[in-house]
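One structure follows; several queries about it will come next.
For this depiction, one protein chain was excluded, whereas all remaining protein chains were kept in their positions.
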Amino acid sequence: MPAILEVDNVTKSFGGVRAVDGASFRLAAPGIYGLIGPNGAGKTTLFDVICGRQSADTGNVRLAEQRIDQLRVHRRARLGLARTFQECRVLEAETCLDNVLFAAQDKHLGSEMMQATSRRTGARRTESEEAARLLDLVNLRHLAAEPAGNLSFGQRRLLEIVSSIIARPRLLLLDEPASGINPTLLNTLHDFLLRIFAERQIVVLIVEHNMEFIMSLASHILVMHQGRVLEQGPPAAIQKSQRVIDAYLG
Amino acid sequence: MAIRAGVARLSIGVMFAVVVYLLPVVLVHSPYVLFALTLTLCYAIPAMALNLLLGYTGLVSLGHMGFAGIGAYVTAVLMKNGIAPFAPAIIAGTIVAGLVGVLVGIPCLRLRSHFFIIVTLAVGLILYLLFNNLDWLTGGAAGLPGIPRPGPINLGFAIIDPRRPLGFYFLAATIFLLVFIVQYALIYSDFGRSLAAIRQDETLAGSRGVDVFGHKLTIFALSAAIAGLGGGLQVEFLRAAAPQSYGFLENINLVLIVIVGGAGSLFGPTLGALLFIALPEMLRVADTYRMVLFGAALLALALFAPRGLWGLAVSGVRKLRGHHSALTHAGHP
Partner (left out) sequence: MGVTLTAFIEQVANGTMMGAIYVLVALGLVLIFGVMEVLNFAHGVIFAAGGYVCEVFFVHVIGSYPIAVVLTMLTLAIFGVALERAVFRRLRVNMPMQIVASLGLILMAENAAVLIFGPSALQLTVPSVRSLVRIGDLSFTIQHFVVIAVCVVAIAALQIFLQYTRLGTALRATSQNAEAARVIGIDADRIYQLTFATGCALAALGGALIGPLFLIFPQMGDLPLLKGLTAIVLGGMGSIPGAIIGGFAIGIIEAVSTLFIPTDYRDMVVFALLIAILLVRPWGLFGVRVRGDV
């Protein structure tokens, strides 16, 4: 099966420190993948390299067999790479519906100028319906006309995630989606993520610190340690792996 | 519901156009008022240009009158020397201003916000110094007087003579409304939505596929071009070009008009121009007193009402209608 995301021997240093030191892995089948590792393992840096916020020193990154490591952030997005941010970014002055519609619109300059934002044309209406449906999926439909700035953090997180998937990305990267979420709401977030995955069966890669959360969500876990992929496998195997335990405790 | 909104917008637009055209006919037959209104229209155009940049995209440009100056001088030189008639001359001014916008934008738009602001200030000042010192081209400090007006325009049912005040007003009004429509089309397109996204969160916009630099460059060039159009119209109206119109204080004035009028709104710049150009001309308040008051107004607005007078008006109307205060129109950065 062709890989959706392929990371091939990526290294990245800051100053004298090798944050990522020859990381390689391949994600082909749709599924929820977790990327975990102790502090300083290089998860965030690798994540940034994949998204385009940082450029790799060596190695390459491929999205659906196409090299993306030289491309700027917006080009990767247009090729089907969607991501969320740990600090949760939404357009606070816009309504939830407009947030999602904005994420959906074709971003090429020429076509942007041609399109009016009225919702009358057929394509527009389909987009609106799709947006409304996705909001409904995460129980935000009733807040569609509300400015995103008025939502609670958890609601914004969900808005961010559904905005990321409306443009039908091939790869969805979630940056610590559980962070900042009230522990009592984690189950809700967990269930919503499963719903969203059922909606779009794509490759989802989640960087996460919250062990309980990611172990129960992901079907496959990758463990990073000292800038490399130490081990990967189903959650049960990872939880029992001595190497992983040593990495965390060592 | 969407169709009703569209029809509502269209009717407001038509009413606005009618008001603009009929204003001088309906109002007092004072040449003074006509002069003031025409000058307002001339200044509203660069104000709308700056609004696209500042109000909608969040880029503060302190040298924008420089682009108006480029349009002005190109138009002036072409018309004064009989090289081209009005339409090509003013279009040339617009295009040259736009091109200079591209040249300036390419290196400058990648700077972070406060550096960008400073560099636009420097560019504006250099343009002013060039206007003031390139005597052979721009006439230097004395400027270029004696610029001819365009000849009569035959519309079939009427003849408009821009050499006379009312005729020029109609010409200016037409250009003003065209710019207004362009402003409207840009803002209410997906392009405008991307600009709003860039203003609110560049990083997010980029991650969703927006070519942030490309968008910024495009709107910067368009904004420069439109400012150039305004400049060309101004010198045609005043029949003269002078470098003082594009100096440091004039740049401040333009920012004043946009911010106090209401940055990020369609009508704000026009309202601002009306307040700061037409009203003083009509009331004949002494220059210096007026400027002190304007300075105070600008200060007060920066502190208490960053969305300007138009924004205040809109929130006022909303409160009267009983809506809660969540505003979804483009606000100030």
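Quick notes
In this document, chain identifiers A and B correspond to the written order of the chains, with residue numbering beginning at 1 in each.
Keep in mind that, in the parts below, a residue touches a chain if its C-beta (ideal position, glycine included) is under 8 Å from a C-beta of that chain, and two chains touch if they have at least 3 such contacts.
These numbers were taken from a predicted model, which means no experiment stands behind them.
Across the entire complex, contacts from the unshown chain go to B. Note on the undisplayed chain: of the listed residues B:Ala87, B:Ile159 or B:Ala296, the one touching it is B:Ala296. Only one of B:Ile147, B:Ile219 or B:Leu256 touches the absent chain when the whole complex is considered: B:Leu256. Looking at subunit B, the residues touching the absent chain are 54, 58, 60, 62, 107-108, 110-115, 117-119, 121-123, 125-126, 129-130, 132-133, 248-249, 252, 255-256, 259, 287-289, 291-292, 294-303, 306, 332-333.
In this section, only the chains that are shown with their structure count from here on.
Subunit A and subunit B have Cα centroids separated by 42 Å. For subunit A in complex with subunit B, the touching residues are 51, 72-74, 77-78, 82-83, 85, 89-95, 98, 101-103, 105-107, 109, 111-120, 146-147, 149-150, 163, 167. By the touch rule above, subunit B contacts subunit A in their complex via residues 2-3, 5-6, 185-186, 188-194, 196-197, 200-201, 203-204, 206-212, 214-215, 218, 326-328, 330-331.
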